[in-house]
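Every protein chain but one is kept in place in this view of the complex.
Note that the chains are named A and B in the order they appear, and that numbering of residues resets to 1 at the start of each chain.
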Amino acid sequence: MKINKSYNFHWHILLLIVVLIELWPLLFMVSTSFKTMDQIFAATLNPFPTSFILDNYLRVLHTLPLGSYIINTFIVASGITIAKIFTSLIAGFAFVYYDFRHKETIFNALLFTFFIPITVIIMPNYLLISKMGLLNTPLGVILPQLADGMGIFLMRQTMRGIPKPLIEAGQLENASPWHILTRIMLPLIKPAIFAMGIVFFIDSWNQYFWPLLVLNDKASYTLPIALQMFISAEGGSEWGIAMAVATLTSLPPLLLYLVCQRFIINTFMQSGVKG
Amino acid sequence: MLKRFTKLITLLCLSAFVISLSGCGTAQKSNQKVTIEYWHVNAESFGGATVKQLIEQFNKENPDIEVVEKYNPDMYKGLTQNLQAAMASGKNPDVVQMGYSYLNYAGENLKYDDIPELLSKQAPEDKNFMQDNFLPNIISLATTDDGKQIGLPYSVSVPVLYYNPDILKQAGLDPNKPPRTWQEVTQYAQTIKDKTGNTGFFMQEYADNWAQQALIESNGGKMLTKKDNKTVAAFDSPEAAQAYQIIADMVKAGTGLHASNEEAFQAFLSGKVGMVCTTIGKRENFEKSAKFTVMSTAFPTFDGKTRKVPAGGNMLMIFSKDAEKQKAAWRFVKFLESPASLALWTKGTGYLPPRKGVTEDPNGLKDFVAQNKNMQSAMSQMPDVVKWASFPGANGLQAEQALIDVRDVILSGKQTAADALKQAADKVNSLLQ
Partner (left out) sequence: MKHYHWQPALFLAPAIIVSLLFSYWPLLQDIWLSFHSWNMVSPNMKFIGLQNYLQLISGPELIKVFSNTFIYIAILVSINFLLPYLLSFVMAHRIHRFSFFYRSILFIPSTLSLAVASIIFLWIFNPLAGPISLLLSTMGLDSPSWFKDPSFVIMAISLIIGWKVFGYNLIVLFAAMVAVPKDLIEAAKLENASSWHIFRHIIVPITSPTALYVFVITIVFGLQYVLVPLNMLTQGGPDQSSTNLVYIVYQYGFVFFQTGKAAAFAVLTMLVYAGFLVIKSKLLNKLVHYEN
């Protein structure tokens, strides 16, 4: 097809406007975090601080146990990610490799959990976690999230794409199912697992609602929870600092994405999530 | 590259995960010391540092006791949530800050230590501590409707009217003559709007009815009343409606602001709102963040009527179960309520001290109050302090929400204050049945 430049010029304008709308709030967050209180109010619309200051960041470092927030968030996010990958992998394998009764029903029942609204199950889960004495522990946040319906679904989809002869060859050599999973299938679906892992990690890094209930000791906070301290009832109106914490909270998932963006987007494109 | 990156991430995640799991065990208790837990709602930007300082001092002076502090987010709502969960799992804290608006709820639903009972058992020498050191209207702040003393008043805050002197000057008003009555507030707001284009006035819109109660009761109305031994709504009176309508009319005229607190405070600090009516607890934060000199005056009154301001803030409740902990908890509470500690507390938070004599005490707050004009406008209101209306019963919190909802109805101009308050009263009464 020939490219008709004048024809698609206006589409680029449209897309650039959308890009601007999506990027501007971020720019706003970052620039506010470098402004003094005066500039925040006086030069609200100017995206570039008139004098670039690090005060807000220094104050965050001095007043908040930022290191432990980062570690807490990391523990929760990586714990959930690893657990979900593992449970999704073996469950997806069971659905592809075996035939058993009620297979579809079980699969649908697992997938269904993905769609249950969080508030519906949050109260009983909260009572359960508190009875187990796990409030204020990362384990309490992680435990209800050890499996993921969508993860199982994606793993099943991906494994279905593996050529049958490869698996049959393994069976002929009398390899155990575990061997077939880890030695034959795993290497083939690594990119999909990696991409899924990144999505899980970013999602759990950003979690707000469930950790907010489970973690009520300041020392066990994750970053998104720490953020709400800045707008709580009597918390104060220190916008520069709030924006600095917001920026720091966003940095890890953002960097992870930027480093792997080509890979993430391509995997998304190839797997073509279908429901 | 990708492969190595994957491995690295996996390794990092794994190790972090393992560490976290092994770190989950609860801390060991030492045998010699009594450890007690103190729960508070003081975020870093709101007295958190003072809490730490006080505890450090107490622990140093009392080697046989170890106080551990715990911050609870989301104010008393968040704290109550956590408290209920902790008690359900049998692990209760020892000393807890409880908001006055939760007075009846706490009295009915939590297993607290009754203060007179605790004193007569564990510290008979302090039997008259309350009566000796607190004004009667302050003691009543921690007394439930059925007469139980469930805690000790600790922090007291009152509403004041903050204003931006620059805007007043610009509008041709004298910053040293702030409005004293609500009629004047309305006039000032109008002048500010006309002369400067800025919004004149904002009254706090937290998820409670504290400032609105001050407004209603200062006009001779009441929030709740007892009828046949039942608590019923009383805010559907003409006095209440008249008071509420003043604010609604300002919003309607464009001289008043109806917005969320964070938004309105932000606008005030950036010099876009002339006057803000909110708690004295905001003083330090305002003074620090504003680009102008924040000034304040006492909560305005209605012509010829007495001012009545509900006490905001909190009391200290004790939840310890065994004698050793109860004794330790009382010693800690007594320390927190000492003039020197209260002085520190006031400086760190902006709360007023609940005890007699702290402001006159040279070791206490004498100099501080003398230097701080904004504190004076709050201090002068101590005799006007009344109880914060607390909605009883299992539906109490929902009843309070109904009154919060009605604020939005009135201020948005959808209904007149009289109509809206009448409907809300019906709803509250059915919830309080």
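Criterion: contacts are C-beta pairs under 8 Å (C-beta built on N, C-alpha and C of every residue); 3 or more make two chains touch, one makes a residue touch a chain.
What you are looking at is a predicted structure, and each value in this text was computed from that prediction instead of being measured.
> Using the touch definition up top, pick the residue from B:186, B:199 or B:341 that touches the left-out chain.
B:199
> If I consider the whole complex, including the chain that's not displayed, which of B:40, B:70, B:258 or B:308 touches that chain?
From the options B:40, B:70, B:258 or B:308, the contact with the absent chain belongs to B:258.
> Since one chain isn't shown, list which residues of chain B touch it in the complete complex.
Residues 77, 80-81, 84-85, 87-88, 109-110, 199, 205, 207, 254, 257-260, 262-264, 266-267, 270, 272-273, 394-395, 397-398, 401, 404-406, 408-409, 411-412, 414 of chain B touch the chain that is not shown.
> In the complete complex, the non-displayed chain touches which residues of chain A?
With respect to the unshown chain, the touching residues of chain A are 1, 3, 8, 11-12, 14-15, 18-19, 21-23, 25-26, 28-29, 32, 41, 44-45, 86-88, 90-91, 93-94, 97-100, 106, 109-110, 112-113, 115-125, 127-128, 143-147, 149, 152, 177, 202, 205-209, 212-213, 223-225, 227-228, 230-231, 239, 242-243, 246, 249-250, 253-254, 256-257, 261-262, 264-265, 268-269, 272-275.
What we mean here is this: only the chains that are shown with their structure count from here on.
> If we count contacts the way the header does, which residues on chain A are in touch with chain B in the complex?
Counting only chain A, the residues touching chain B are 37-38, 40-42, 63-64, 71, 74-75, 78-79, 81-82, 126-127, 130-131, 133-135, 137-139, 190, 194, 197, 212-213, 216-218, 225, 228-239, 259-260, 263.
> Given the complex with chain A, which residues does chain B contribute to the contact?
2, 5-6, 9-10, 12-14, 16-17, 19-21, 24, 41, 43-46, 70-75, 78, 81-82, 85-86, 88-89, 91, 206-207, 261-262, 265-266, 269-271, 279, 281-282, 285, 289, 291
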